[in-house]
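With one protein chain withheld, the remaining protein chains of the complex are depicted in position.
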Amino acid sequence: MSADEISTVLDTAAAFKAVGARAIKKVPALRGKTVINLFVEPSTRTRISFELAAQRLTADVINFTAEASSLKKGETLRDTARNLEALNADIIILRHGAAGAPHFLSQFLNASVVNAGDGAHEHPTQGLLDVYTIRDKKGRVAGLNVTILGDILYSRVARSNIWALLKLGANVTLCGPSTLVPRVFEQMGCKVTYDIQEAIENADVINLLRIQHERQRQTMFPSIGEYTSLFGLTKARLGMTQPGVLIMHPGPINRGVEIDSEIADSNQSVILEQVTNGLAVRMAVLYLVNGGKGTSEIMGTVGGSKSRLTP
Amino acid sequence: MSADEISTVLDTAAAFKAVGARAIKKVPALRGKTVINLFVEPSTRTRISFELAAQRLTADVINFTAEASSLKKGETLRDTARNLEALNADIIILRHGAAGAPHFLSQFLNASVVNAGDGAHEHPTQGLLDVYTIRDKKGRVAGLNVTILGDILYSRVARSNIWALLKLGANVTLCGPSTLVPRVFEQMGCKVTYDIQEAIENADVINLLRIQHERQRQTMFPSIGEYTSLFGLTKARLGMTQPGVLIMHPGPINRGVEIDSEIADSNQSVILEQVTNGLAVRMAVLYLVNGGKGTSEIMGTVGGSKSRLTP
Partner (left out) sequence: MSADEISTVLDTAAAFKAVGARAIKKVPALRGKTVINLFVEPSTRTRISFELAAQRLTADVINFTAEASSLKKGETLRDTARNLEALNADIIILRHGAAGAPHFLSQFLNASVVNAGDGAHEHPTQGLLDVYTIRDKKGRVAGLNVTILGDILYSRVARSNIWALLKLGANVTLCGPSTLVPRVFEQMGCKVTYDIQEAIENADVINLLRIQHERQRQTMFPSIGEYTSLFGLTKARLGMTQPGVLIMHPGPINRGVEIDSEIADSNQSVILEQVTNGLAVRMAVLYLVNGGKGTSEIMGTVGGSKSRLTP
């Protein structure tokens, strides 16, 4: 995805965000289209965000929440997906525990495949909603100092953020326990530091990652308490930052672990706006993969006569 | 809720009940609104009734069936609910095992919160559908003798019924094993008796509660068989009642336990009509919490031109 393509998604999302604030939160853009949520790995939040996005575009949406056990290996995933495509699915949203699964599917399907998170690899709509939120709040992304704090190694959120932020010209700093923030990320163009003060003192944005117990094969840090004391965003540490620093978190938050409860609920926190923006970004992605032509066409739809807007 | 407010809901429900009998069972009252069924405690029946109510009002509806284990303590429930609100949810329907959970949520959400049952505390739409059914069948509620029979102590159905019935001027008698029907209910204005003949001989309505095994921490009566022999509504006991007595039950019924199978299927039983009325009452509640203005406005919608009625 180029910087231009990212910008198209963000501009389109801005138009759809306005739809969410209307009395009738619905546009007919995907009327009569079939969207299938194929969630091989469970994720209630992401599933609901995509389901609502599809509903607000007036698509028909089906949830297919497969247990990983019944879909063994790539070949069977392929057969499952081809069966869904045979139901005239227009868009298959795939959440899968294995890196590369959406790319694998997209190679032989005519239906569009949207990646809703694949293992520790990528979670593109999360990355897009994060840069959307930064651009929305700060007016730009280029030149900003963005610090990502926590479990970088196992985080698809971090990976998708880093790509999008670097494409749009931000300065990205990664910080956390050395076992979770390998120096290899420097080759992507990030700064890596294990000193939290250095990481946050000049940050315009601090993105805190959730401690992902479930993705860690070995214990990568001594204890939750030690993590908090070394890298948690406490009130004391917030005092070291620039005024106006934006506090982000992909959710669900562990209050008192990565972030103090008061900070999560403060004016600097945009955690709930990220949720709102995520829905708008997902509407934009579904709209665009279905052949939508970007902002001007949506604005036409959004601003059309009442009869065009109703499902 | 005042008697007037209850009457508004019942009148509104009457209008919506007529919608359920139409060829096209749908009105556009909540078109483009988002309704989320947040069921922390499972309840397929209540969930389906609310889901259909939302669909018939042309809302978009999402099911969020959380396992109680993933939503620990009030604070995290708050975060979950605020995340749902951030998705521009208009109405959150909450079923929860803890008394007071919906009230707790409503204190900090802008979205409307509808209580779909909270522990042993309340189940307001069940209470409303029961008084709706009584008013529909008997023409009034005030002055009627209504007996509630069974497990009063652990029943949110009983609690919600008692409040609504007393507000509307009914005479409420409670009967059941003394361990399940404490005398403290007399302070609310009910009559309490442990003599089933006394409880039913003058009743206009008998509302049988389901034996709720799952809510009883200790064994409160010796056995199911003993419960049936002492308090089950058998044909012999039905012979002691007034002609035309209405037999109600919130379902699902335990045939041969609280009620003889023949009585459940008799003309005096309105058990299935309660189900039908429950859907109408839930449509009314969703409509009213969303700012609907009561009967006249709905009637306008319901009786409007065909194009206004179709989704």
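We call the chains A and B, going by the order they appear; numbering starts again at 1 in every chain.
Simple rule for what comes next: contacts are C-beta pairs under 8 Å (C-beta built on N, C-alpha and C of every residue); 3 or more make two chains touch, one makes a residue touch a chain.
None of these values were measured; they are calculated from a predicted model.
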item	value
Identified contact with the non-displayed chain, of B:G20, B:G100 or B:G119	B:G20
Given A:R31, A:R140, A:R183 or A:K235, the one touching the chain that is not displayed	A:R31
Contact residue for the chain not shown (choose from A:R22, A:R45 or A:R82)	A:R82
On subunit B, residues whose C-beta touches the chain left out of the figure	20-26, 44-45, 48-49, 51-52, 55-56, 251-253, 255, 261, 272-273, 275-276, 279, 310-311
For subunit A, the residues touching the chain missing from this view	31-34, 36, 58, 60, 62, 64, 66, 75-76, 79-80, 82-88, 311
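The definition used in the following text is that only the chains that are shown with their structure count from here on.
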item	value
Approximate Å spacing (C-alpha centroids) for the pair subunit A, subunit B	40
